[in-house]
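A single protein chain has been omitted; all remaining protein chains appear in their positions.
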Amino acid sequence: MNPSAALASILGPRRTLSRLLHDSRTRIALVVLLIVALSAVFAPLLAPYDPTVQLDIVRLPSQPPSFAHPLGTDPYSRDVLSRLLYGGRISLAVGLGAVLLAMSFGIAIGAVAGFIGGAVDAVLMRFVDAALSIPRLLVLILVASLWGSLGLVPLTLLMAGTGWFAVSRLVRAETLALREREFIVAARALGASPMRILVRHVLPNVAAPALVAAALGIANVILLEAGLSYLGIGVRPPTASWGAIIQDGAERVSDLWWLTLFPGLAILVTVFACNALGDALRDAFDPRQLPRGNDPTFAAEA
Amino acid sequence: MTAPARADAAPLLSVRDLTKHFPIKRGVFGRVDGAVRAVDGVTFDVAPGETLALVGESGCGKSTTGRAILRLIEPTSGSVRFDGQDVLALDASDLRKLRRRMQIVFQDPFSSLNPRMSIGAIVREGLTIHHLAEGSAADNRVRQLLEEVGLRPEYASRYPHEFSGGQRQRVGIARALSVEPTFIVCDEPVSALDVSVQAQVVNLLQDLQRDRGLAYLFIAHDLSVVEHIADRVAVMYLGHVVELAPVEKLYGEPIMPYTQALLSAVPAPEPGVKRERILLTGDVPSPANPPSGCVFHPRCQHPARDSACAKIVPPLEEKTPGHWAACIKQPPTSVSWDDQRAAGATNQPEFFLPRAALHRSA
Partner (left out) sequence: MTTPLLELENLHTYFYTDTGVARAVDGVSFAVGVGETVGVVGESGCGKSVTALSILRLVRPPGRIEAGSVMRFEGKDLMALDEEAMQHIRGNRIAMVFQEPMTALNPVFTIGDQIGEVARVHAGMNKRQALAKAVEMLKLVGIPAPEQRAGEYPHQLSGGMRQRVVIAMALVMNPALVIADEPTTALDVTIQAQILELLADLTRRLGTSVLLITHDLGVVAENCTRVIVMYAGEVVEEAATSDLFARAHHPYTEGLLGAMPRVGGEKDRLATIPGTVPPPTNWPKGCRFRDRCPYSWERCESEHPPLYQIGGGHTSRCHLAEEPERRQHPHPPLAAQRGATAA
């Protein structure tokens, strides 16, 4: 399947896409995420200073917002705006990367478990049950503190490694339900191989709920990353991340308010946008929203 | 047992003693505790170009039979031969090849089409799987198929939700036809449709049968549709075929008391004519725990019913040429009176045909 056909098979009816785009939540979320993403991508062009350089530790530490430093400076005299822009790169990279990995793995495991069933399913799902019974944050803190602070790649892998369980469970449940649907039986009756059924019929139908989970998952990872950095066990200093900026001002929140407010707002807005997108996706994919041919109130549209 | 078949043609499909038991699992470790005997020793033939209807009420095993024949559900035992091939012995890849010749059309026009595929893609899938056509040749074929089932070819790019139930059912039929089968299991194909739409689909199925020489196993619960479309009818009750006959014989002189009750229950669209009813008492027993002997005996209205009916499993036997029924109280029967008496019989078999079971004489 070429990429555009694959996309079409996930989105399904054109109406899904157009409904998604007509949803004001989608539009606002997309604009916000676009701004965040662009400012992260073009951080080197936009940032007035090097985010890790201490500009003048004697004269410029902990300065409130001013013309020279619109969002102030931190106790190490680093420019907060520059750090915020570069921090967005970390948050988004970790969020997107971790969720992409977790989704791929979770969908693969879930679809295989649900589709093959039997012992394979039982073993995989007992493992997932066990993994889900351990709080994710606890695992993250444990591993991160054993490691000391983490690089970007290990952090992403760690987030992904602890993030796929719930997705695999969701996808397995969807797959189990799909297996009984008659269009799957029809495909078997046509002589389709199990692989073809999995790729053409199962995956596109589980992709929709997985996509919703992904949008919500990104928000979750951004929050987790901020949390870890705030605890001082996230990305390795002096790398800027949103959580790390807040951490730098954590001991004097009341007088260094700009160190909490601006990165806090960045996290809030981004997480909110991801959640809004997730909700809009969920509604757009909901087949009950599609007018059905025999619905008493929507008789025979075609 | 000789098979309940049409004498005048070699069968396309022969089903012998087909059985499907679903194990009942209990507890954490899935201990098997009994079985639902969904299909219990079903035997029949389908001739080329023939329509055999399989009728019965929900839970009688008719759909399971249809799917077990296509091995969409693996049968527990029995044999299925299609055009000389032993279907149950085929390995996965030979089975996929055979699927070109045996197809299925489903009841639910909503669940049977993948909501994320355009109807063109749905109809095209069989062509791709069996390498029947590619590229623009496949496009043309899809167009032809859509036209053949009465849909506009331009609809190919639309998605299932844009269509009404009847139109979706046509898509399902086009999908089945795409691989050029000779036999189609029609699993309640018109039950979910409105009367006028149902008529369109019934006519379409009949036209296709005439043009392509298709054989149908037509699974249904609506006896009026069945009378209209079928050549022969098999009546199922609790996993057994209890009567099998050419359509005129079955409706004109139903032998098995269950068939009689079923026919009497069909409402007649003639106001003022209050039909007599054979009202069956109680519910259909559970197929996990079917009655002994004749599975219908606890609800049977035959005047000669006696304790032998609870002991002797009635064989499906030819009562008159081509008319098979499973009842030891309807003569003639191969179960001798001595055997019946040994099983506690007190009533001699005697022919019984209540007026309530007949529609045509009215």
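The first chain written gets the first letter, and so on, giving A and B; residue counts start at 1 in each chain.
The rule is short, and it goes like this: contacts are C-beta pairs under 8 Å (C-beta built on N, C-alpha and C of every residue); 3 or more make two chains touch, one makes a residue touch a chain.
These numbers were taken from a predicted model, which means no experiment stands behind them.
In the complete complex, the residue from B:V87, B:A261, B:C294 or B:V335 that touches the missing chain is B:A261.
Of the candidate positions B:S14, B:Q107 or B:Q198, contact with the hidden chain is made by B:Q198. Remark: the omitted chain is touched by one listed residue; of B:R16, B:R101 or B:H221 this is B:H221. Touch with the hidden chain on the side of subunit B covers residues 57-58, 150-152, 163-167, 170, 194-203, 206, 221-225, 227-228, 251, 261-272, 274-275, 277, 279-280, 283-284, 358-360, 362.
To be clear about the criterion, only the chains that are shown with their structure count from here on.
By the touch rule above, subunit B contacts subunit A in their complex via residues 67, 70, 72, 95-97, 99-100, 102-104, 106, 108, 110-117, 125-126, 129-130, 155, 158-159, 161-165, 167-168, 172, 175, 178-179.
Residues of subunit A that touch subunit B in their complex: 9-15, 181-183, 185-193, 196, 200-201, 204-205, 287, 290-294, 299-302.
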